[in-house]
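Note that this complex is displayed minus one protein chain, with the remaining chains in position.
Here is chain A:
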Amino acid sequence: MNTSDSRRPYVRPMAGWWRRNPFFVEYMIHEATALFVAAYALVLLVGVMRLAQGEAAWNGWLEALRSPASVAFHAALLAAISYHCWTWFRIMPRTMPPLFVGGKRVAPALITACGLAAAVVCSLAVLILVWGATR
């Protein structure tokens, strides 16, 4: 509160702001799932380091990936990153200049759908590529 002001305007505290509205809770979950993206990047980075250390180290890393704990961890990563992807493309129409096709403004839902479709296609392409390379 500003006591130097005779009108004594009351300033409300911001502590715990993100718990005040379901929209903010969802926003925080979305932001938190970014940590899972970072976690997966770390997993891959360790793989590259292991590769540099020679065949035994590399095979050890591959072995570790096959453990049940690792599979469960990856399933959790997939779920979190899918959620991140969905919320990311959902906000995308709000972050870009208006898009006109044939003189008509492209609807936000269509932009979101295109983004999601692109993510699915890219993921499948990588999957097929890696699958083919490791068979």
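The rule is short, and it goes like this: a contact is a pair of C-beta atoms (placed from the backbone, for glycine too) under 8 Å apart; a residue touches a chain by one contact, two chains touch by 3 or more; residues count from 1.
One rule holds for everything that comes next: contacts and distances are computed from a predicted model.
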{"item": "Chain excluded from display, named as in UniProt, from \"Hydrogenase maturation factor\", \"Cytochrome (Ubi)quinol oxidase subunit III\", \"Succinate dehydrogenase iron-sulfur subunit\" or \"Glycine cleavage system H protein\"", "value": "\"Succinate dehydrogenase iron-sulfur subunit\""}
{"item": "Residues of chain A in contact with the chain not shown", "value": "1-2, 7-12, 14, 17-18, 20-21, 23-24, 27, 31, 91, 93-98, 103, 105"}
